[in-house]
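Read the structure below first, then the notes.
With one protein chain withheld, the remaining protein chains of the complex are depicted in position.
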Amino acid sequence: MALLNVDELAVTFTARGRDDFRAVSGVSFTVDQGEVVGLVGESGCGKSVTSLALMGLLPSKGVRVGGRAEYDGTDLLTLPKSKLRDMRGTQLAMIFQDPLSSLNPVVPIGVQVTEILSRHRGLRGEKARKEAADLLDRVGIPDPTRRLKEYPHQLSGGMRQRALIAMAVACAPRLLIADEPTTALDVTIQAQILELLRELVDQEGTALLMITHDLGVVAGLCDRVNVLYAGKAVEAAERRELFAAPMHPYAHGLLGSIPRLDSPRGQPLNPIRGSINDQIPWSEGCAFAPRCDHYVMECLTGTPQLTEPAAAGHRVRCVNPVLDQSDLAGPVLDPPVMDTTGSEATARHPGGEA
Amino acid sequence: MSLLELNDIKVHFPVRRGILFDRVVGHVQAVDGISLSVEAGQTYGLVGESGCGKTTLGRAILRLVDITGGEVLFDGTDLAQLPEEEMRRSRRRLQMVFQDPLGSLNPRQNIESILAEGMAAHGIGGNREERRAKILKVLDRVGLPDSALARYPHEFSGGQRQRIGIARALVLEPDVIICDEPVSALDVSIQAQVINLLEELQEQLGLTYVVIAHDLAVVRHISDVIGVMYLGSLVEEANSDDLYANPQHPYTKALMSAVPVPDPEVEDTRERILLTGDLPSPSNPPAGCRFHTRCPWKQPTRCDTERPVLTDTGSGHRVACHFVNEIASGELAPTSALAPEILGASGDGEPSGAAAETDADAPGQGGTPA
Partner (left out) sequence: MSTERNEPREPDDAARADGASPEGAVPEPAGTATTPTAGATTGGPDPAAPAGPERAESPLAKARMSKADKIDRLAQLTAQRTTSSGDSLWVAAFRRLRSSKMAIIGAVIIAVFVLLAIVGPWIAPYSPTAQTWRGEVFSNRGIFVGPRAENWLGLDNLGRDQLSRLLVGARQTLLVGVVATVIGFVVGALIGGLSGAALALGGRTGQRIDTVIMRFIDMMLALPSLLLAVSIAAVMGQSLTTVMIAVGVVQIPIFARLLRGSMLAQANADYVLAARSLGVRRRRIVLAHVLPNSLGPVIVQCTLVLATAIIEAAALSFLGLGNLDAAQPEWGVMLAQAQRFFDAAPMLAVWPALGIIITALGFTLLGEAMREALDPKLRS
């Protein structure tokens, strides 16, 4: 039994006078002790909403959450707010993208760390301060006793993220959810933070759910990867398997459109056409169909299901997956590109973004 | 002669403070003595982390910020000395593409008005019809439909907005386009579209680009020559392949080793040079080599006293490091004393010694398996 077992998670935003918006509609994955699981996708794919739903941080009004998310046997989604609050920090903890806005600007770092220690671990006074300094030291903040007295704005971006991680791991949570923890940081600082996260997982056996848009980060850190598109997981595989043989045309396309540092220069990129706005509802077919090079007519016959067409444990939600990695040379069928900004749809030359 | 040449460009912003009257209490040395040259038809990539002054340098070329000192030679004319009105006119040939596609478009102008504005300012295309014909041609070139003309920026997606920004530069038929983080605000799949578009346009129109970005992979993909900036100055400059195959400055090495590659095989086997500490403040930069506070190869002499200058180490590969030869030959090992908590504590068993072996190898390729 995995530590976290998310089954068909669905999050729907409902607002009066507007159509319901299904931000997440069927995301399933598991996270084991000492494992790093990645949720990858571009903006609007529902990865952040997933993490907020797991932490119970979505607003209670105007949101409908469905499915199950079992943490150690208890369903997080149906747990009363007060119970969940106790679990946050001690069992689950979250690291956010923007370390500055996640820290209280008018309270010194030390107070913010000791607050957590006193709330969840009952530490007070000198003992709490000492533990806080130890924590900062553990996440690689030099001169921790002095840093404890400083305010968030006095720390650099990397230090702030370290401080946040220190607060997240203060009570040795078993599951850590990191939502784009390095996106706001420079690459050299990003490397430091990723190293730190890896270390936490290896040494403490913490389970880490890593949410990111950066496939490079995923490649280096995650054990298993879930690729999300338009609120559904479209591909899930062990990391090497995914990067060696991405089967969903979207995952395939993503890898083809990233300029790689080690790829020979002059090799043209293969962008995915269109934009996230060119999608059809999942109930009608595959949301990715309008942008897909592998588009066939079956793509429009209802929601595609997750299957394992090639290797066991490598699941893909596609009726026409990329099985031969060399076959993306030319599009199977020239898909239409819609001009979604207008009422009339006009097919335009491929490569142009609609 | 190069199309664009910068000679010892300096941009210092005064720091004012005071209760009643503002006094200048210091200067932020955003750009401090940069010399480089960009050949016609080529792409010069400027890479560096936030706060290194790359954006300021890009704006200084167009004189959108006041230049404290140095020359900007464009086609033989020193832009830094031009009177205001002449500078304004010469901006027709030097255009810019901005990072934030939405923020750089006036929300109250429709696309036609946005694109016509520059033409009107430079008296291109006599009447409205002529201008519109030209705008339609450029829109087609960047892959936008004619129906875009009457629309407003907020009605487009991020990638389309960036295309509008590119079209706005293109209608003036510039020689040089300075692209300031042209793709960093876009989603990955859209990034590739815009990068391809920029490359296509360069091929068709013979444009010269200065591409400013923090993403080394993007810069390497698009550039012929790359300059690496750190704290207001260039630390290394080489052609794209050279720089990748043989990064010589310690900062470049660290930067390259930190860029994640979407390939587990590469990620698992590469060595990382983890830098300690953070970027020093540009208002009070360290004496000597500006990188010495974070450099794993820092030596007790010269590094903290004498500022290194860019020196050619062969075939146009310029490096600003006193000990570049010693580091390249492996004579010098990184001083692990400087990197205690990071290098020592790294969980993957990457002690400081591992970093010593990187020297001639391209990071990310050879080396110790984790």
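For reference, chains read A and B in written order, and residue numbers begin at 1 within each chain.
The rule is simple: a residue touches a chain if its C-beta (ideal position, glycine included) is under 8 Å from a C-beta of that chain, and two chains touch if they have at least 3 such contacts.
Quantities reported herein were computed from a predicted structural model and do not represent experimental measurements.
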(request) Can you work out which residue in A:R18, A:K61 or A:K81 touches the chain that's missing from view? (result) A:R18
(message) With the missing chain put back, one of B:G33, B:G53 or B:G118 would touch it. Which one?
(response) B:G118
(message) Touching the hidden chain in the complete assembly: which of A:R129, A:R273 or A:R317 does that?
(response) A:R317
(request) With the missing chain put back, which residues of subunit B would touch it? List them for me. (result) 59, 62, 64, 88-92, 95-96, 98, 100, 103-108, 110, 117-118, 121-122, 147, 150-152, 154-155, 165, 168, 172
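One rule holds for everything that comes next: only the chains that are shown with their structure count from here on.
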(message) I'd like the Å distance between the centres of subunit A and subunit B, where a centre is the mean of that chain's Cα atoms.
(response) 29
(request) Please name which positions on subunit B make contact with subunit A in the complex. (result) 49-50, 143-145, 147-148, 151, 155-160, 163, 187-193, 195-196, 199, 214, 216-218, 220-222, 240-241, 244, 254-268, 272, 274-275, 277-279, 341-342, 345-348, 362, 364-365
(request) Report the residues of subunit A in contact with subunit B in the complex, numbered from low to high. (result) 42-43, 137, 140, 142, 156-159, 186-192, 194-195, 198-199, 202-203, 213-220, 239-240, 243, 253-263, 265, 268-273, 275-277, 291, 339-342, 346, 348-349, 351-353
